[in-house]
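Left out: one protein chain. Kept in place: all the others.
Order of writing sets the labels: A, B and C. Residues in every chain begin at 1.
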Amino acid sequence: MVRFAVLGCGRIGRMHAANVARHPDATLVSVFDVTLDAAAEVAGRLGVRQAASVEEVMADAGIDAVLIATSTDSHVELIIAAARAGKAALCEKPIDLDMARVTRCWNEIGSLNPTVMIGFNRRFDPSFAALRRRAHAGEIGRIEQVVITSRDPGPPPIAYIKGSGGLFRDMTIHDFDMARSLVGDIVEVSAFGASLVDPAIGEAGDIDAAMVTMRAASGALVHINNSRRCSYGYDQRLEVFGETGMLVAGNRRETSVEMFNAKSTQAADPVLHFFIQRYADAYAAEIAHFVGCVQDKATPTPSFGDGMAALLLADAANESLRTGRSVTLEIH
Amino acid sequence: MVRFAVLGCGRIGRMHAANVARHPDATLVSVFDVTLDAAAEVAGRLGVRQAASVEEVMADAGIDAVLIATSTDSHVELIIAAARAGKAALCEKPIDLDMARVTRCWNEIGSLNPTVMIGFNRRFDPSFAALRRRAHAGEIGRIEQVVITSRDPGPPPIAYIKGSGGLFRDMTIHDFDMARSLVGDIVEVSAFGASLVDPAIGEAGDIDAAMVTMRAASGALVHINNSRRCSYGYDQRLEVFGETGMLVAGNRRETSVEMFNAKSTQAADPVLHFFIQRYADAYAAEIAHFVGCVQDKATPTPSFGDGMAALLLADAANESLRTGRSVTLEIH
Amino acid sequence: MVRFAVLGCGRIGRMHAANVARHPDATLVSVFDVTLDAAAEVAGRLGVRQAASVEEVMADAGIDAVLIATSTDSHVELIIAAARAGKAALCEKPIDLDMARVTRCWNEIGSLNPTVMIGFNRRFDPSFAALRRRAHAGEIGRIEQVVITSRDPGPPPIAYIKGSGGLFRDMTIHDFDMARSLVGDIVEVSAFGASLVDPAIGEAGDIDAAMVTMRAASGALVHINNSRRCSYGYDQRLEVFGETGMLVAGNRRETSVEMFNAKSTQAADPVLHFFIQRYADAYAAEIAHFVGCVQDKATPTPSFGDGMAALLLADAANESLRTGRSVTLEIH
Partner (left out) sequence: MVRFAVLGCGRIGRMHAANVARHPDATLVSVFDVTLDAAAEVAGRLGVRQAASVEEVMADAGIDAVLIATSTDSHVELIIAAARAGKAALCEKPIDLDMARVTRCWNEIGSLNPTVMIGFNRRFDPSFAALRRRAHAGEIGRIEQVVITSRDPGPPPIAYIKGSGGLFRDMTIHDFDMARSLVGDIVEVSAFGASLVDPAIGEAGDIDAAMVTMRAASGALVHINNSRRCSYGYDQRLEVFGETGMLVAGNRRETSVEMFNAKSTQAADPVLHFFIQRYADAYAAEIAHFVGCVQDKATPTPSFGDGMAALLLADAANESLRTGRSVTLEIH
C-alpha cells in the first residue's frame, strides 16, 4: 500500500486525489493547498486529513509519496523537499519554465537517487500507449515519420497565457514528450508560430498556433501542429508512419451514434472537449504506473530527465521561432 | 441516500454491488448469497454486512431497496417479498421463464403499487440511449424500420443453455425490450431459428442463431439478428431508419488504434468481448436511474410491465418458430 | 468481336448501348425502339444503324447478340426470338412478372441450349463481387447469416408502381438474386410488408417497405430490408456473417470529403442517389462478362434459371405476405 499526500487542490489536484483514493494499492492520507478552503473541501469529501503545511507532509513518516499539483513555480522546491524527505514524487508538467532552475534542481537531488515522475499523462492514454507498444514491437518496421495533431478546444484566459511560459512550454510540451516517447532523442528542431486565434494572445507576446518539425537521432522526422482553438473538440491524434505500415490513434467521442440524412452521412458527435474527460483513463493509468513503481522500487517513466528533455525542446522551438533557423541539439 | 442490499453474489451481483457502493447517493448495507463464501468475499471486499438470510434483509428497516441478481427461478419470490416488505426492487432480467408465474406475481403485488425495475441494461448504454432520445425527439421523422444486431462472442456452457429457457427468453429478450423502447408496442412476430454454431445446442433442443421480424402498432418494422458466436467480439448495434434520416449506434473497442499496411487499411481492434466491460457505463447508469427514482418516488423504467412484455414477445417468437406462422399479439 | 443490337432505347437501353460501344471486344451494330425518335437519337449519337423492326435485327447475320432493354412484357417474346435466331441475349430483369409465362418460355427454348443472361447488375458491383469472392474462398468460414440492406432514394411514379408487379418482383428481386449468389438455393421465405412511405402506393395495392427472412438449403439465414424511400441516397449494403468473421460492403459517395465542426464530426456526403451512377462500374462489368462468355461460348451468369429462381422467391414472398405463413420451396 502506497500512502499519498496530494499537494495542490485545484482542478487537477482534485482529480488526482480521487484517482489515488480509488486505486486499490494506494491510500490517500492527506491533502494540502495554500487556499485552505480548497483543501478542506477535498479532505472532507474524501474523508482524509488536511495537512497544515508542506513541512508537516514532508515530516510525516506515514506518507510514502507526494503528488505535486501546485502552481508551476513551486514544483522545483517541492520536488527537492520530497527528495530530501525520501518520498517519491509525481509532479505535474512542466517541472519549471526556466531550464536553469530545472538543472539546479537536479544538481541538488540527483545524488539522492530520488523517485521522481513527471505527469505527462498522454503517454498513458490507452490508445497512444497501445500504438507505441505496437510500433516499438516492430509492427510497422522502422519509424520514419510521425505526425502529432494537438489542438485545444479553446484558449485559456489571457491571464493564464501571460504566466504560461508560452505555447511551447505550456501546451506543446506534451507533444515534445510524446515525440520522444515514440522516436527517442531529438537532434534538430524548427518552429513556425502565429497568432491566428485571438489577437490578445499575440499582443501578450505569445502565439496561439504552431507547426514544429523535428529530426530524431534515429533519422525519423516529426511534425507537430497545435492550435489554441478547435471548434469540434479537443483534437488529439497520432500518425506514425513506418517502413511497412502506418499506425494511427484518434479522438474519443461521447457516443457512437451517427446520423445519416439528406445533408450528410455518418455524422458523429464532436470529440470530447474537456481534457480531464478525454484523458480520464490516462490519468488513472498514470497513477497506477507510479504506484507500481513505488511498490517495486522501480524507476517511473516519464522521469525527471524526460521532463528536462521536453523543456529543452520547448526552448529550442522558441529559439527557432526567434531566429528563423533550425536549432541543433546535442545528445548526451 | 438509498440503502441497498444485493441478493446474489455471482458475476453480475458482484458488479452491481460495486456500482451501488460507488454511487454517491446509494449505500450498500448488506449482501446475501446462498453460497456463503461468495457473499463473504463480496462483504469483505466492500466492507459491508453479510446477511444470514433473505428474511433478514426483508425485515431490515435500514434497507430501502434490494437488487435481485440471484438465479432466474428465484426472481418472482424475491420480487414478491420485496414488494410486501415495502422495498424497491431492481431485478435482473428475465423476471421468470414462465409467463404464468410472471402474471401471478403481478396479480399478487400489483395492488401494492410496488417500485420494481427490470434490469434491461442496454437501454442505459450511452450510445443507445442517445440514439433513442434523438429519434424520439424527431430528428429522423417517423421511425419506419429498425435493425437490431446482437451477437454474443461465444456460446455459454451447454448446462447453462439447458436451463436458459431458450435463446429467445435468454438472449433475444434484451432485443425485444430494445425494440419496444424504440417503437413501442409490438403487434406481430415472426421468427426463424437454426443451430449453426454448436450441434450440442441443437441436440439440447435450442437454437443458436435467429432472425426475428416484428411489426409495431405504429406500423414500424423491426428486424433482430442473433448468434451465440461472433469471432470479432460482442456485436451490439442499432440502425433506426426514419422518414428523413437514419440513426445508427455501434460497437465499442479497447483503443482507437488503426493499422494500415500492405494487406489492409484502417484495421481496428476487435470490439469489446465481455458484456460487463461492453456495458460498464450502462450498468452504472442503470443503478443511477433506479436510485434517482427511489429518491424521487418516481416509477422506474423498464418497469415490471416492460419485463412481461419482453417475455411475451419471446413466447410469441417460440410459437412462430414452432408453427411457421407469424403470431399476432393483442395490445391491452 | 461480338456484334450487338440493343433493343429498347429508354434510360437503361441508352446506358447499355454506350457501354457496348465502349467495350473493346464489342461492336454496336444497330439499335431499335418502338419509339422511333428514341432509337434515332441513340443511333445518331453513337453512329450506328437504326433497325426498322425486331425482325430485321433477328434476321441480320451480322449480329451475334441482342441486349433486351424493352418493357418487361416483351422480354419473353424477344428472348424466344433471339434463341430461335441463334443469337445470345442479355435481358434486363425481371424475365417477366408471370411465372407461368417464364416457364413456358424456357420450355420453348431450353432444347436450343440458348445463351441467355439476366441483367442482375448488382452481382457485378466491384465491392459486392469482391465480398462474394472472398466469402466463397472461405475467408469467414461457413456463411451463417446475411443482412441485405436495399433502399431506393425515392418512390417511382404511381403509374410505374401499378405496372411493376409489386415491390417483391420489381425491387426485391435484385436482393433475392443477391441472396442466392451468396448462399445458394433458398428453401423457406417469410415476408412482412407495409405502406409507410406513400399512402397512394398502399391504395394501389402495393407495399413500399418490407422485411423478408429466408432460410437457405445450406442452413444460412438471410434478412432483406427494403424501402421505396431513403433520405440520404440509394442505400445498398451487404453484411455477411460467418463462422470466423464478417465481411461487409457499403455505399458509394461522390467525394471523400468529411466535415468536422461544432455540431458533428466526420460528416460525409450523402451516398450516391442515382442507380445508373451508383452501379456504373457494375453495368460495365456486366457487359464485359456477357461479351467474354459469348466469345468463349461459355454459359453466362446470372442465367435464365437464376432469373426464374429470383421470381419464384418474389412469388413466395407475396404468398407469405398474404397468408402470414412462411413458405417452403422445393429445390429441384
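What we mean here is this: a residue touches a chain if its C-beta (ideal position, glycine included) is under 8 Å from a C-beta of that chain, and two chains touch if they have at least 3 such contacts.
Here the structure is a predicted model, which means the values were calculated and not measured.
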{"item": "Touch criterion as defined above, residue of C:E41, C:E56, C:E77 or C:E139 at the omitted chain", "value": "C:E139"}
{"item": "Among C:L112, C:I158 or C:A262, the residue in touch with the chain that has been omitted", "value": "C:A262"}
{"item": "Touch criterion as defined above, residue of A:T27, A:S74 or A:Q145 at the omitted chain", "value": "A:Q145"}
{"item": "Touching residue (missing chain; options C:D25, C:E55 or C:E254)", "value": "C:E254"}
{"item": "Hidden partner interface residues of chain B, rising order", "value": "231-233, 251, 253, 259-271"}
{"item": "Where the unshown chain meets chain C, residue by residue", "value": "126-127, 130-131, 134, 139-140, 244-252, 254-262"}
{"item": "Residues of chain A (touch criterion as defined above) contacting the omitted chain", "value": "142, 144-145, 147, 149, 151, 188, 190, 192, 194, 196-197, 209-211, 213, 215, 219-223, 225, 227, 229-232, 235, 241, 243-246, 324-326"}
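The criterion applied here is as follows: only the chains that are shown with their structure count from here on.
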{"item": "Highest C-beta pair count, chain pair", "value": "B-C"}
{"item": "Rounded Å distance between chain B and chain C, as computed from the means of their C-alpha atoms", "value": "42"}
{"item": "Euclidean distance of C-alpha centroids - chain A vs chain C, Å", "value": "58"}
{"item": "Two or more partner chains touched - positions in chain B", "value": "244-246"}
